[in-house]
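I have placed the structure first, in the form of structure tokens, so that the comments after it can refer back to it.
With one protein chain removed, the remaining protein chains of the complex are shown where they sit.
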Amino acid sequence: MGKYNALNIAWQALRGNKNWQRAWRDPQPKSHYDVIIIGGGGHGLATAYYLAKVHGITNVAVLEKSWIGGGNVGRNTTIVRSNYMLDGNAPFYEMGMDLWRTMALDLNYNAMFSPRGVMNLAHSKAQYDAFARRGNSMCLNGIDAVILSRDEVLEREPALRAADQERFPIFGGLLQPEAGNARHDAVAWGYARAADQLGVDIIQNCEVLDFIKQGEEIVGVKTNRGDIRADKVGLAVAGNSSRLTSKLGLRLPIESHVLQAFVTEPYKPVVNGVVTFGAGHFYVSQSDKGGLVFGGDIDGYNTYAQRGNLPVFEDVISSGLSIMPGLSRLKLLRNWGGIMDMSMDGSPIIDVGPIDGLYLNTGWCYGGFKATPASGWCFAHTIANDKAHALNEAYTLDRFAKGYTIDEKGAGPYPKAH
Amino acid sequence: MLRINCPHCGEREHSEFTYGEDANRSLPATDASLETWNEYVYQRDNVAGEHMEYWHHALGCRTWLKVQRNTLTHEISWVGLPHDMPPSQTEAQS
Partner (left out) sequence: MSGFRHGAGRLGDKEIAFSFDGRNLAAREGDTVASALVANGIEVVGRSFKYHRARGVTSCGPEETGALVTIGHGATAEPNARATMQLVTPGMEVSSQNCWPSPKLDLLSLNNVIGSILPGSPFAAGFYYKTFMWPAKFWYSFYEPTIRRAAGMGKVPTDADPDVYDRVNSFTDVAIVGGGSAGLSAALSAAQSGLRVVLMDEHAEFGGQLLNEAVNQGNLELEQWRLDTIAALEAADNVTLLRKTICWGRFDGNTLAAHEIVDGKVRHNYHKIQAKKVIIAAGAIERPLVFANNDKPGVMLASGARKMLNHYGVAAGKTMVVFTNNDSAYQTAFDYHDQGVTVSAVVDSRQKPSAQLLAACMERGIPVQTQSVVTKAKGWHGVRSVAVADLAANGQSVGQTRSIACDVLAHSGGWTPQVQMAAHGGTPPIYDNQIAAFVVDQQAEDTWSVAGAEGEFGLHAGIDQAVAAAQAACQALGASGGDISKPTQDIAGELNIQPLWRVPAKGKQLIDIQHDVTSADIVQSHLEGFVSVEHMKRYTTLGMANDQGRTSNVNALAIMAQCQGQSIAETGTTRFRSPIAPVSMGGIGGRELGEHFKPLRRTPMQEWHERRGAVFVETGLFRRAQYYPLAGETIDDAYVRETAHVRSKVAMCDVSTLGKIEIVGPDAAEFLNRVYINMFSTLPVNKARYGVMLREDGIVFDDGTTSRLAEDRYFMTTTTAKAGPALAHMERCLEIDWPELKVRVSSISERWAAMAVAGPQARATLQKAFPAMDFSNEGFPFMGVVHGEHNGATLRVLRLSFSGEMAYEVYTEADHGEAVWQHIMDAGADFDIIPYGLEALGALRIEKGHVTGAELDGRVTLGDVNMEGMASKKKWFVGKNLMQREGLQDAERPRLVGLKAVNPNEAIQTGSILVTEANAGAGADKQGWVSSMTYSPELNNYIALGFLRDGPNRHGEKIYAAYPLKGINVEVEVVSSHFVDPSNDRVKG
């Protein structure tokens, strides 16, 4: 398994591209692992990678019920940012930014992280002030933040000009210049390949049917490919967390909701960075291929079906056209839905327990993609040390019972509102 | 789109309604323990399959409705008022 580089590509091309090796092996499951990670999505694969790389734990299996990267890491709008206000969140996401910046070289896989900036539009002084509080908080947490005047906003994104006199004139904006986008699938594949090279077994088409318990302790899992035992079992199954923990009689502070996302046909560059609309549910960026990738609010009802419905579909597009009327003549190419484990305060859970042998990584709402590296890194630390790292110590399961919720939006215990 | 047969207004379209919450929960006693209240406010079954839930006919008669809907298929099998029960459960209890 060679390293990927330009020379290697040229060499393979000279040989007709017929000698490429598998990016990751296709091993049979062993009967025992030190750690099993359930879920071959971004978070699960990143966790396995950091377990091997940082903690030297390489006897690890990632069990994926279908194909890796098929969940939310492959169905999102690829936004990477750390523009959080609250202290429970900010350092965690900012540490993730460092991992994003070095990811390509670290993994020897170009996940195409591009710091093209994430800009939140404010349409009133009150909104601007709320952004200022967030931005000032970011600055004091060492996160890059810039407050923008209306003119500065329009200069960065001329496509907003046409809407400026419309229903919601632009007042200003908050920019995180170092935030941006990455190529979502490549994140999963890059972590998979790098973890595999460190000895991690990535086992696809392996569905966990139940847990194996010895007394009160979890000692393995039953799968459609047989029983697999492990000292520690980590759960990283966004969109399916409650379904799996229900097998343990464990209820979670989570509801599963669908978030729709959209992409247009490819066009020449028109949107430079990531833009979020402050008066409607809409955020947009443009992929390297040229498609405008955008989304809005969740549909707002519990669901496990990966498809949404027209009311939100229409609302997202109306919002988008209200802020960028030039997009009206563009054509929508594809719409899809991903299932979000919406937590009760909008923040995730990375924690030990509550059952011995079990480790939880869940509740990412619709912000899981950007968290992939930090989540993997912290979850690996938590599993390896049976204790949270300082960066994820606020993400406990019992914070709800204790009253230490991390409610970035102030929306309360209503998952659909986060 | 979801269409909900409101007992007061008849079948109406999705956008008239707002999703409320899981209808399997019931308000604890006022003096119930913190743990019970925490369970009530924060913990969910979050089932994949038949789900009893509340919807608010916000842009209609403003009644809160109890709806049985499948979270895997979105199919709605029953709609009633908050203290009604679907026929199958009524029979089971009688």
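Labels for the chains are A and B, by order of writing; each one numbers its residues from 1.
Heads up, the rule we're going with is that contacts are C-beta pairs under 8 Å (C-beta built on N, C-alpha and C of every residue); 3 or more make two chains touch, one makes a residue touch a chain.
All values reported here derive from a predicted model rather than from experimental measurement.
In the complete complex, the hidden chain is touched by one of A:60, A:153 or A:186, namely A:186.
Only one of A:244, A:327, A:350 or A:384 touches the absent chain when the whole complex is considered: A:327.
In the full complex, chain B touches the omitted chain through residues 1-3, 13, 18, 20, 27-28, 30-32, 34, 37-38, 40-41, 54, 56, 58, 62-64, 74, 81-83.
Although one chain is not drawn, its touching partners on chain A can still be listed: residues 4-6, 8-10, 12-26, 66-67, 69-70, 74, 87, 101-102, 104-105, 108-116, 123-126, 128-137, 139-142, 145-147, 158-159, 161-163, 166-169, 171, 180, 183, 185-186, 189-190, 204, 264-270, 279-280, 286, 288-290, 305-307, 309-310, 313-314, 317-322, 325-336, 399, 401-405, 407, 409-413.
Basically, only the chains that are shown with their structure count from here on.
We define each chain's centre as the mean of its Cα atoms; on that basis chain A and chain B are separated by 30 Å.
Within the complex, the chain A residues that touch chain B are 242-243, 246, 251-256, 300-305, 309-311, 344, 400-401, 413-414, 416.
Residues 1-2, 14-15, 18-19, 21-22, 34-35, 38-39, 41-48, 51, 53, 55, 69, 71-74 of chain B touch chain A in their complex.
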